[in-house]
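Note that this complex is displayed minus one protein chain, with the remaining chains in position.
Going in written order, the chains are labelled A, B and C, and every chain counts its residues from 1.
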C-alpha cells in the first residue's frame, strides 16, 4: 500500500480517519475485532439515550485516530518515535477493549463472574499475536507497561489516555449530552513528553480541568444514570436466574455461542485456562444475550419470564438512590411486597429487589495523575496546579446506594 | 400529566425532544414500537460507515419532533389545527415505519417475499388502534390519505415529509457524510398550507433545492454504496438458502421468532391474513437474523456456512457497477469461476454470483412534487420554479447494474 | 403584521431567530440600536481570538431569542404571562446593553470616567420610551426591578439571566474556545417560576454547574486573557493621553463624534445631566476610536504616537501576571528602564508601565444566587445543592495582579 492509498473511514465524531498503515486494516478485519461491531459501547444506556447505540468497534477506530494524532504531535515536538513504536502504540490502543463481552458489567457479575475484561483481553491479544506472527509484540508490552519508554503506556492507559479522550467525546456525541463534550483535539495539541511521561503544557490546564469535570458529569448523567442501573441489574438477575435453571437441568433457549456459558461449570481458573472457553467467548456478543432474553419471555420459569418481559418491553424497575445505605428492613419490606403481589417464594422474590452501591471518582490523585508542565520547568499534578478549583474535591469518591423493585408494587 | 412535566428525550440530532402529550409516551412504550429499538435504520451500512448504527425507534422519535415543530409553525402561521388533529398527525408519523422488519430490503426479497413493509404497517396500526381503543383513528386515516384535510398526509408521506426530513439529517449525522446535511429546522420554518396542501415559501427555494441535492448525494454515497449492496445481497442469499434448507427438512438453528419464517409455507396471502404470522413478525428483529447467521457459519451446508462466514467476518463480495447491464456470458463466466475454485454445483455456485439493477431518482415530478408558493400567489413545482438549476435532470431515474462475486476469485 | 410574516434572522449561534412582534423590529431599527452594530462585544479580544469580532447588536438579538424561548417555556409550564408582559421582558433584554460605548472598559476609565454603562443605558431607554410613546414602560420597570413580578427581572439580570446565557454561548462560538460552550437551550428547558422567582429543576443541576464552570473558564481564557488586558490598558493610556493633550490646547485629530469627549470638561454629573452629551454619546462607536488611534500614530506627541503605533501594529506590551501585588520598586525599576531606553520624562514613562489587579468570581452566593427546585419542593442555592463539587470554592473571588511594559525593554 503506498502512502496515498490510506484507507479512509468516515467518523461522525472525528471526521475522516486515515488508517496510516495497511496492517491496521488487517488487524481490524480479524473476526475478534469485527466481533466488537456487535458489542455496544454503552450497553443498555440507549434505553434512556436513544442515540447511544454506538459499538466498541467504532470506539476502537476512534482511539486509533487519536493515537495517530498524538504521536504526530509528539514527533512534531521533537520526540523521536520509530515507525515500529508508532505501530506498536496504535495496535495497543486498537486492541485495548478486545476482551469486552456483551454488556460487560452484567456479564462480569453473572456468566463470567470474577473475570475482568482486561484479563481476557490479554489472552486474546496473545492469540492474535501468534496469528499475526509477532506483529503485536511491542503493543502487548506497551499495554502491560513492560515497554521501556513509559509514555507509550500513558497514552494507552492513564487518567488522560486516548481511550478516555475518545469515549468521553464519543459518548457525549451519541447521547446528546452536550455538557460532556470535550475538545480531544485541543488537549492532544498540548501533550508533551517530560522525563519519559506524558504531561500537558501549562496553557492546557483549563482544557484538562474541563476534561475532568466532563468525566464526572458523564458519570452522573449517563454511566450511572439510575434508569440504566436498574436495567443493568435486571439483566444481571436474568442471566443469574438462567444459569441457575440451566445448571439445574432445565432446558432453556440459548444460541450456540451462549450455551456453554449457561450449561458448563465455569470458574475463574477454567475461563482463563481453557482455550475452548476463550474461543467460545470470542463468538459471544450482544445478539446472543438479546435473543435469549426475548425467547425467555416465554420460559416456564416465572421469575425468568417476568424479568425478561419487563426488560424487553421497558417496564423497568423503579429505583431509589440516596447517600445512605438501605437497611435490611427496607429490603425485606420490598421483598414482602413482591411476595404479596406475585405469590412467589422469598428466594424468587429476591430477584425483583436489587440493591447495591455505586461510586464515582472523577479524578484520582492516588494513582499517577495528570501532570502539568509549567513554563518554569516545574511539573505538578493538575489537582494541585489549579489555583481556582479544588480538583481535590473531585478526587474524593462519591458513593451512592440504590434500591430497585418493580414499578407495579405499592410505593414505600 | 400537566404541561410542565413533558417527557424530555435527548437526541443528538435535534437536541431535546419534548413529548407533548402523555399518550405519545404510551404508544412509544408499546412492545411493537420498542421492537424498533432492535431494528437498525440503515441495515448493513455500518459495515462501511461505522457510526451508522442508529435504529428505527430513534428515527420515529425524531419524526415526532419534526411533526410537532411543523404543526406549531403552521398554527403560528394561522392554520387552525385542533388538538385532536395535532395528536393524529403525531401518531401517524410515530407509526409510519412500524411495519419494518429486520434488514427490510433483504427480508422482502426472501422470507416475506412480495410483502411491502407498508402493508404490514397498516395491519399493525389497526392492531394497535384496537388495543388503544380507537386512539389512532385519525392517524390511520391521515396515513392512508383518507383524512379530509390533505395537508396532514403531505406531512406524513410526500416528497417533503417529516420522514425524509428526519432520515436525511439523521443518516448524514450518524454516517458522518457531512455533505448530506440538511437544515430541517430551516425548511420547516418556511412551510405553509395553500389550498389544503403543504407548500414552501418562495424564500425557501434554495433550502428545498439543497434538500433534493442532498437526497441524491446520500443515495449514491450511502444508501446505494456498492459495498453495502454487496453485503445486502449476501444476506438475501443467506436467507434464501436457509429457507430452502429448512423447507427441505434440514435442521438448522433458528431463534423462536425466526423459526416460522424458515419452516412454514408462507405466501403473501397468508402473511397478510394470518394473525399468528403477524404476531410472529412483531417478535422478529435484527438480533434473530444476526444470531442465526453467526450460528450458520458452522452449518453443514457449505453454501450457507461459506456465505455466513464471509458476511460475519466482513469478507464481502467484490462488486462491479456500471451503466450497462451485465450479459449472461459475464454471469456464466463468474459462475464457472466459482465452480472451478470451490468444487460446487452450478446451482450452488449461483449463490455466489449476484447481479441486479439499482436505480435512484432524487426527485419525481410525476408524483405530487414539492410546491413553491411565490409572493405573487403563484404555486409552482420546484423543478420548474428553480431558474438556476435544472432539477428536472434530477427527476430522471439513474439506473446502474451490478455484478458481485467472492473476492477470492481471479479477477475478470 | 400577521403572525406568519415574522421577520426571520439568521444567527449562526441560535439558528433562525424569529422576531415575534413587529415592534421588536421597530426598536431594533432605531439608530440607538443600530449603533450597537459598530460596537464590538469583546473589544480588543480579537487580537488574540481572530474570530471574536461579533458586535453588541448581534448579542442583543440573541438575548431576545433566548427571552422568547424562556417565556414560551414558562408559559408551557403553566405560568400566566400576558402579551404585554411578554413584550416588556423582550424589550428590556433587547435594550439591556444600549448604554455601552466603544471599548467600554477602556472608556469608563478614561473619557467617561466614573460613569457605568448601566447608568447611561437607563437614560437612553427613557429617551427611547419617549420616542416610542410609552411602549417601553414595562421594560424599564422590569430592568430596574420595579415590576411587581420579580421573575421577569431575574430573566433580565441575575446570575442565570438571558444576557449571560447568550454571551457565554456566543463568545465561545466566535472565539473558538469550545470548552466554554454551554447548552443555553437545555438550561432554558428546565426553568420554572417558584414563589415568583426563577428556579431550575433538579435534573438541570449538572447543566447549571457546567454553566458556572464555563463562565469561570471563559474569564481566564478570554475575558481576562493577559494579552487582551495589555491591549486594553494601552488603549486606556492612549485615550487618557489624548484627552490630556486636548485639554491642554493641543490640536489632535478627532472625528466629530469623538471631539467633545476629548475637548470638553466632562464630569460624571455633566455626563448624566446634559442631553447634548448623551446625544453625542449615542453617535460614538468603535470606528471613532479606531480612526483616531490610527491618525495619532503620526501625532507630534511622542507618548501618544508611540502608544498608538504599538497598538495598531500589534506590538503589545509584555505582561506579567501573578498572585501577589507588584511592589513600588518593581514599578519604578520598569519606569527607569523606559526612561533609559526612550529618553522620556518620568511622567511620560508612566504611560508605558501599567499595573493593576484583576479579579474573577465565577459565582456569587452573596447576591441572589441560582436556585435549584428539588422534587421534594425544597429550594436550595446551587452552591450548596451540588453534592459533588464545591461550588463555594468558585464563589471566592480570585485576584491577580499584573505589570505590563513594552517588549523592547530588557527583561526584568
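Details
The rule is simple: a contact is a pair of C-beta atoms (placed from the backbone, for glycine too) under 8 Å apart; a residue touches a chain by one contact, two chains touch by 3 or more.
Nothing here was measured: the structure is a model prediction, and the numbers come from that model.
Note on the chain not shown: across the whole complex it touches A, B, C.
Remark: the omitted chain is touched by one listed residue; of B:181, B:313, B:342 or B:364 this is B:181.
Within the set A:189, A:315 or A:368, the residue that contacts the chain not displayed is A:189.
Mapped onto chain C, the interface with the missing chain covers residues 9-13, 15, 29, 31, 34, 37-38, 46, 49-51, 53-55, 57-58, 61, 173-177, 253, 255-257, 283, 285-288, 290-291, 294-295, 298, 312-314.
Touch with the hidden chain on the side of chain A covers residues 2-4, 6, 8, 15-16, 18, 76-78, 185-186, 189, 192. What chain B contributes to its contact with the hidden chain is residues 178-179, 181-183, 186, 206-207, 209-210, 213, 216-217, 220-221, 323, 387-390, 393-394, 398.
By our rule, only the chains that are shown with their structure count from here on.
If touching chains are joined by edges, the resulting network of the protein chains shown connects every chain directly with every other. Per-chain CA centroids place chain B at a distance of 50 Å from chain C.
Centre to centre, using the average C-alpha position, chain A and chain B are separated by 31 Å. Rounded to a whole number, the gap between the C-alpha centres of chain A and chain C is 44 angstrom. Under the contact definition stated at the top, the residues of chain B that touch 2 or more other chains are 15.
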